[in-house]
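The other protein chains are all here in position, but one chain of the complex has been omitted.
Here is subunit A:
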């Protein structure tokens, strides 16, 4: 008998197009509705059919939000899955599935619990139902709420007619009963506590958190050119365009995307572009225009490994330097990197206020791992979302680039007020007309690149410290690695280790320096050189003592961070 307690990691593996997402959808929905905490993340190959894709689902009695390497239950839908994840298998792993999906060499080495999925599906009428059968099976192991499975199937397949719905429910039921039976027979035992509060919570992915955050921030224009893994946010916005009455346009290239969005902001819209590193590279010319013309813009960049097309469907935090330095000439920008779904929602909404207020590019950095992750969380509080509008009326005598103490000139939009608004990507005078005057050039350069940057810097929020201010070790991370580091430190259970997470990445408030004083600093990041560690040195003069880096295109697992930190502190 194999027993799983408190926290179970289930991995489903199969070919692209085999319907693993259906299983994932049913499982996470039904288990959440049953009162279990759930987390899911997928890894997939850059192909439309075939290959091997896997999804990890964690089911737990406590909040779980990070990827673990460990596999407790593996459900292979084809041969090759076991080899693909062989380094994640252990003696305890239960392989739940059909013998023909297990490679010869693994037979005898793994704990195979044979389940006749195909047979059960065929009994329902077609092999097609194998996914729902498998989903039912796992829900059954948890004695989950079957009503929630039915609900999900009705929602998801409702448009395909009553017959399809009923057949799927029947298939799921067969799986469910088998799952319950496996427990009763004592083949597998699962003990995970339920938490009533979870039922009322929502399931949200990184893609949705950014997308809905943008809508909460008043985004009403999005232009894009598709590129994985950023496309999900554009798709999300397009699906919501009618309901929200916004403009979402797929354009000819990334150059057009960002320029169109700049035009929209110039005329007062709240515009966003969503892209990945390669697309952003094409946008860097327009980024400079935004800098010079002080044209607000919000850019969502979902990172994937580079250089060039790199690994299209994998993850990395490798574009920090790109967004820090892209564009020619000096101009300020704001870089945000949410670590949790809550942060992604609130920060994306706030990005629009920041862009409007400071009239600079605001870049939201996520990555493939983050956009494809989801888990349950309490519903965000809309009372915390602020809508701040900084547009002024162009009254006679209005000057678009008025020189001010804090570097911020009042921004008017064409058509609001009698006076005209002149914006300019060439160096300009206060009215917006071209200038080549030396003194004025100096003043304008200082206004943008020094005074405005200082204003942003001193108003920048501080990073979040978890643990004691007096801890000897300070673990530092930014963006999507938040939860893996958090869980690893928890597991470490030492009070001389504190954790500092940055979701506001640049510019850094000078006060941030105090967190580092007298500490052994360990930076954890998902890239090959330690781009954020270098930024800490450059911005704050902070010395980083250890860099924990991962750059194989995969996210950090809790175990990997744990092992690395253990190696440093012991």
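The rule is short, and it goes like this: a residue touches a chain if its C-beta (ideal position, glycine included) is under 8 Å from a C-beta of that chain, and two chains touch if they have at least 3 such contacts; residues count from 1.
The rule we apply is simple: contacts and distances are computed from a predicted model.
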item: Listed names "2-oxoacid ferredoxin oxidoreductase", "Amino acid-binding protein", "TenA family transcriptional regulator" or "Ammonium transporter", with the criterion being the UniProt name of the chain not displayed; value: "2-oxoacid ferredoxin oxidoreductase"
item: Selected from A:96, A:192, A:262 or A:536 as touching the chain missing from the view; value: A:262
item: Full-complex contact with the absent chain, from A:128, A:413, A:449 or A:462; value: A:413
item: Touch criterion as defined above, residue of A:38, A:178, A:203 or A:456 at the omitted chain; value: A:203
item: Identified contact with the non-displayed chain, of A:212, A:227 or A:408; value: A:212
item: Residue ranges of subunit A at the interface with the undisplayed chain; value: 151, 200-204, 212, 215-218, 220-221, 223, 241-249, 251-253, 255-257, 259-271, 285-286, 289, 293, 349, 379-380, 382, 385, 387, 391, 394, 396-397, 413-426, 429, 431-435
